[in-house]
Structure formats: structure tokens, C-alpha cells
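Structure first, commentary second.
With one protein chain removed, the remaining protein chains of the complex are shown where they sit.
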Amino acid sequence: MDYRLRIDNTDFPVEVEVNEDLQLNVMIGEKKYIVDYTVISDFCIHMAVDNGIRSGNINAFTAYGAYGKNVVINGRSYMVQDIDSLAQAVRKGRQPNLPNEITPPMPAVVVSIPVSIGDLVNKGQAVIVVSAMKMETTLCAPFDGTVVRINAGINDKVVPGQILVEIEKDG
Amino acid sequence: MDYRLRIDNTDFPVEVEVNEDLQLNVMIGEKKYIVDYTVISDFCIHMAVDNGIRSGNINAFTAYGAYGKNVVINGRSYMVQDIDSLAQAVRKGRQPNLPNEITPPMPAVVVSIPVSIGDLVNKGQAVIVVSAMKMETTLCAPFDGTVVRINAGINDKVVPGQILVEIEKDG
Amino acid sequence: MFKKILVANRGEIALRVIRTCQEMGIACVAVYSDADRKALHTLCADQAIYLGVSEPAKSYLDIEKIIATAKNADADAIHPGYGFLSENAGLARRCEQEGLVFIGPPSRVIQDLGDKTIARKIMRDGGVPIIPGMGCAESLLEILTDEAGRIGYPVLVKAAAGGGGKGMRVVHEENELADACRQAAGEAAAAFGNGEIYLEKYLKRSRHIEFQILADSLGNIVHLLERECSIQRRHQKVIEETPSTVVTPDLRTAMGQSAVDAARASGYVNAGTVEFLLDEDGKYYFLEVNTRLQVEHPITEMITGIDIVQQQIRIAAGEPLGFTQADVKGRGHAIECRIYGEDPENGFMPSPGKITYLQEPSGPGIRNDCGIYSGFDVPVEYDPILSKLIVWAADRNHAIARMKNALSKYVILGIKTPVAFLMDVLASEPFQEGKTYTDFITTHFEGWRQKTDEADLAVLAYIIDEIARPRSPQAHITGTTGPATPWQTIGNWRL
Partner (left out) sequence: MFKKILVANRGEIALRVIRTCQEMGIACVAVYSDADRKALHTLCADQAIYLGVSEPAKSYLDIEKIIATAKNADADAIHPGYGFLSENAGLARRCEQEGLVFIGPPSRVIQDLGDKTIARKIMRDGGVPIIPGMGCAESLLEILTDEAGRIGYPVLVKAAAGGGGKGMRVVHEENELADACRQAAGEAAAAFGNGEIYLEKYLKRSRHIEFQILADSLGNIVHLLERECSIQRRHQKVIEETPSTVVTPDLRTAMGQSAVDAARASGYVNAGTVEFLLDEDGKYYFLEVNTRLQVEHPITEMITGIDIVQQQIRIAAGEPLGFTQADVKGRGHAIECRIYGEDPENGFMPSPGKITYLQEPSGPGIRNDCGIYSGFDVPVEYDPILSKLIVWAADRNHAIARMKNALSKYVILGIKTPVAFLMDVLASEPFQEGKTYTDFITTHFEGWRQKTDEADLAVLAYIIDEIARPRSPQAHITGTTGPATPWQTIGNWRL
């Protein structure tokens, strides 16, 4: 069985098979791992990993999230994505946070909207201010243009991917 | 909606209805309670209980067990049984631990069986010894009689309700 | 002693106060907003009363609502925690007017010490060393420029009503001064409703050292030793420890005495914290007094064995301190790591949302003051602090080892946290050597990224999870939390 996974910006091609001792033989790129595992709970998997040098016992905690599977091991948190299903998501237009769009970087509340529909704005000009956990973030125009739509009001709760202000490029 | 519940050996007749504020009005015997609740997780329910004197916030933890529903509140643990389904269980012959049968009081391992099939035993005579968590318990003949069946062997894991030794009454 | 205390706060600090109330046999009332219907403080208090919508101004910051709720619930006293109304002289004054006990200093003290320039004057008059700088706020650029020249660059522009790093700018050269003053005044006006600014000398490579004080209403004042809180991001503390690696016994005695002097000069009553900057030459300067329980108070509790919240309540009830300065002895070493809901790989950006799964570290010498649980939805409206992980050990090296181990066992699924970042800070040479200056994070951890040497293990876990579990992602997303509310559920049942 093959997987193509991504963590951050690194891709991991994976091949998995079951060996005669009913362990998993996993190839990650050129590296080989032999893994025994036990499912401990809905969120916890115990792995005994052998990669030549015995690296022993690992407890891994996993849960699905909005952008992939969240995995926590030894205090470190990873967002692991399946490249194939990611590609599918992009085709369906679900990819959030495209660089040229005005969308909050985290779930937030709208604090102020210093522009109105029809306003001409310059690249870098503040168009909407959101707040999350007492920290304010100002979202700016990505290019010169005209404000054509405002999709949020003061005190609205907004999430990443939601386009708050639409700007039509000049020219 | 009506329930008949039992805790230990006490019965609780219960009537439940929803009032205009969408709280539960519960009559337990002659006592009236008004209850607001929130489901917190699979195992936890939060209740705000008003019984005339405001008794406030309660966190109740619940899970089904072999003999009823286990409820823990303020450090105390209750086994709450539905009398109607209990009665059903008895009709189906599921009631465990009848006084005249030789069955362990807790999950245990068989340590020794000092009798054989065909032995005559006196009331109170040891017929099987089980051990749980390093504590040994001797199960004795409930009456004078003859051993007709032995349903367990040394080192077997046994559970309450399982008849370990069958004795035919004298006469 | 009080019969009932209203806790005018939320999250881990509300729980902290509730625990001590319960141990003292005092009933406690929690208050909550819409966002906090399922918050731990709402669930764990003896009684919980709804305040209003999630917006702080209409719930936790609404003084009249808090006062009315306390009176309705027959509370004798109000504990404000930290943040929200804890340093609001208005709440203290309203309590005084309504015959409620405010568990904190008198309103006049809060007001005096809340104005940085008045506080500086009180301290100067009380013989407490202050940072060279201006005696009062000023708005004329000309005068500010003169003062900056007199103080000597670099200078720090500060908001008179300041706090939490807002309205603060470092200025290295005269030509930056005008802009910095304008920005700082604007920020201060927005944050505190008061745009007044003044200038102080900016101390490079300084450490943030603070002393916990306790003052009873009979005039007894003690300090509970120091805390070093130099590891900060955006002027907010991230790691605190006690004792400080650089405070010698003599310096401790001197600074402690200054802290007590500061309390006496301001007429202080109850628990408070006197903050100092300590420069590289071992000179220290008064920074400000925090007129409330401090986020990092647990490390002091760990080394002194004194329950500060209990002392606050006893003092507020008029009891004398039951001990003297000579009885205060520190034992061992304590460290606190603040676990915020934030992304250390992305400018410590807030990360609210649902906690899919939580597993807290535990063991000897480990305390986790925690306001979240598996299934809790961390609100976007409030402070990002999720929990405070505190360790105690016999010495600093063991405390660091214990904290690293505890962090590595901390599991929070669903939102971003700085756990891995904190592990790296603790493991770093400058931290281990005690080279902890206020510019620590920008100097050593700017642009930090999580190490990737164990990423293969995450890949293995992903694959095993795929293989071992039913392929229904929905089941995983909802986790162990029943989404039902009483209304939905009763609704269904009635049909």
C-alpha cells in the first residue's frame, strides 16, 4: 500500500507492507522501519519502532482536523496531509488562504472596517481589522484597486478562508 | 415519562416532564426537582439542580456497566438500576449470583478445587478457592449434597454469575 | 470569614480561586458568558450565574452586572483574578460603596499605582529606585525631545495608563522620536482610553525581576522572594522561574526591602507584585506594581509553601498575616511555562478552536493549572492562556529536566500551542546557563521552526491510524464530546 504524505512543505513517499511476524514494514523514502503497534484509545496509538538502531516505544496521539491529521509525538505537533486528497480539495476549490485574498489568518472577530464599497485603496492599505484572543490583526489590500464587496460586519465571527473584503484590481 | 429505579435496595419512583423554560421537572417520590442540564462529554453531564433550596452545580459521570448504570457524583459511586429492565432480565434468567449457587463474587482466577465429582459435601465445606488481586476467597457448599459437575479448572479466569461447581441437594 | 465569594473571572485563574475557596469551606459563585457555558469554571463552581454575551464589555468587564450578580447571589466578596477587572479601581470602589469586599487593594491604591507617573512619584518619595525618566506625562514634542536628550538615547516611550506592552516604543535616535510618540499615544488611547505618554531610559540587556508581596490591613508587610520573568514575547511573559539565577542573597535582601518599601509607600493591602528591571551591573529599578494576583504566582507557592490565594482571602477578611519575613523560606526551584493557544511558528498568532483531545502531564513536582478539557471550544474572545505548567524540583537543573519531560508528555490536539517551542527554549544553552534577558526570544528564537528529525514517526502514526481505524473522518472530528445542548435534546425527545 502506498501513500504520499506532506508535513509542512516536505513530502514523504511511503510504502507499507505486513511482514511474516504481522508487523508493518514501512519504507519512508529510502528509510526502512519495522513497526509493532497497539491501538490504545480513540486518540492514542502505541508504536514500537525498529529502524536498525532500536528506537523503542512511541506514543502517538492523532485526530482529524480541518487541514489534515494532527499528530502529536513527544511534545511536537505535526499536521500530516495526504497529498492525493489535498490535490482533490484544490480541484474542488477548497484550498483556503490564497495570497491575494483578504481572509483572516485565524478564527477571529471583526473589530473595524475602515473602508467602504467604492473606495479606491492602495496596496498595503488597511481594509479590515480583526481580533482574536485580545490580539488585533490588520488585513491590508494586496494590490491597488477598488473595494467592490464587504462580506462582514463589526463583531461578526469570521474564519480562515472566508473572504471578508473583495477588491477589484486597477486597470 | 415515568421510571422506576433502584439504588442498592432502595426504590425510586420517578416522574419527568419538561417545563415551559425547557428545564426538566422531576418528581422523585414526593420530592420535586427542577433541573437544567448540559451534556459535556460521553461520560459527563452537568446539572444545575433547584430543589427549593438552591443546591447549584453538579457534575455527574455515567457509564453503563454489567449490573446497571454506574453514576459518580461528588466522589460517591452509585449503581442505578431500572427495575423494569431488571425484572425482564430475571425472566430471561440473567440475574447473577443467586444465593445457592457457587459463583465467584468478583472476576477471579481459580486457585484450587478441593473436591471431585461424586464427592459428598457438607454445608459450609470448601469446594473451590479463587484469587483476585492477591486475595484468596473460598467458596463453600450452600447445603449438604453431592458434587455433580465442576465447570472450571485450575488457573481459569472466572466471572460472577458463572457456576463453578454444581451440587445436588441431599434427599 | 466569608460565606460566599463571587469569582469575577474565567479560565484557569477562576478555577484556581474556586479550588482554594472549596478547600476553605467558602461557597463560590462563577459567572459566565455565552462562550463559556461549558467552560470549566462554569462547571466546577458551587453555583454558576449567566452574565451576558461573549463580548467582554457586556459580561466579564461589566462592573454593574458583576456587582448586581454578587448581591443577588448573597456573596460577601468578589475575587477578580487577573486581567479583566482585576486592576480596575472602579470595581473596587463600587464594592466599597455596596458593602462588598473586593479581594485586592483599596480602590485608591489601585488608581494611584495604575498611573505610571503617579506610581513613579510615590516610589521616588518612598526611597525606591526608579528608572531615570520623566516625572509626568507630556504631549508637546519639543519638551519630549528635550527630555529624551537629557535622559540619553535609547529611550522608551510609555503610556501613563499602560500595561501588557501596549503603548510602548523603544527609540534609538532623535529622528525616530516623533513617530514613536504618535504611535504610542494612539495605541494607548485605543487600548486604555488615555493617550498620555512619558519617557524613560531604555535599559538594554536587562532582566525582569519581580517580588511577590503580602500586606495585611494591620500594616504587616512581607515579600515572598523574587520571580524572574525575562522570557517574553510581545512584552508578555512566557516562562518564569524562581529563584533567579542572578539574584544573590544580598541583592535579594535589598530588592525585597525595596518591594516592601514600595508597598508601604503606596499604602498597599493584600497581595501584589513589585516589578523591577535589573541591569547588567546589578542595579535595579522600579518598573510597576501589579495590584492583583499574578499569572505566575504558582512558582512562588511552590518554593515558599504559601497559598497566595488563601492569603488574599484571609487578608481581605481582615485577618493578620500569620507569619513574618523570617518565616518565609524558599526551597528548591520552580519554573512555569505558559501554554497559550497560539502558533509559535507564525508570530505567536492566536489559535482558538476546539480541543479535540487533551492529556495533561502529571507526576511528582508537576502542577498544571488548566482551564481546558477534551472537547472544550477555546473562545476567540478572550486571552489565549490555556494552562500554566509548573514544576518544582530540588535545584534548577532538575527543574529544567522535569519541565522538559512534562512538556514532552503534554498532548493538546486540535489547536496550536507553543509546547515544542518551550521544549527547545528549555533545552537551549542560553537558558540552561541562565542568560535570560528580556530580549531572549528575539535574540535566540526569532523565526523558530519545529525540528523535523522525528517527522518520520508522525508519518508512521498517520499510516497506522489510517490502517487501524474505521474510515469515517467525521467520527474523529467530533471526538468524545456530545454536541447536544439541553434545548436540542429536549426538543428531540418531545417530538
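Going in written order, the chains are labelled A, B and C, and every chain counts its residues from 1.
Here, a contact is a pair of C-beta atoms (placed from the backbone, for glycine too) under 8 Å apart; a residue touches a chain by one contact, two chains touch by 3 or more.
Because the structure is a prediction, the values reported are computed rather than measured.
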item: Displayed partners of the chain not shown (whole complex); value: A, B, C
item: Selected from C:166, C:201, C:264 or C:398 as touching the chain missing from the view; value: C:398
item: Of B:49, B:86 or B:126, the one touching the omitted chain in the full complex; value: B:49
item: Hidden partner interface residues of chain A, rising order; value: 18, 22-24, 36-43, 46, 48, 54, 56-57, 59
item: For chain C, the residues touching the chain missing from this view; value: 15-16, 19-20, 22-25, 298, 301, 305-307, 331-332, 360, 362-370, 393-394, 398, 401-402, 405, 467-469, 480, 482, 484, 486, 489-490, 493
item: Missing-partner contacts on chain B, residue numbers; value: 3, 5, 7-8, 10, 12, 14, 16, 24, 26, 28, 31, 33, 35, 37, 39, 42-43, 45, 47, 49, 58, 60-65, 69-78, 80, 105-109, 132-135, 137, 155, 157
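Simple rule for what comes next: only the chains that are shown with their structure count from here on.
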item: Chain A and chain C: spacing of chain centres that average the CA atoms, whole Å; value: 30
item: Averaged-CA centre spacing for the pair chain B and chain A, given as whole angstrom; value: 49
item: Chain A, residues touching no fewer than two other chains; value: none
item: Sequence positions of chain C contacting 2 or more other chains; value: 480
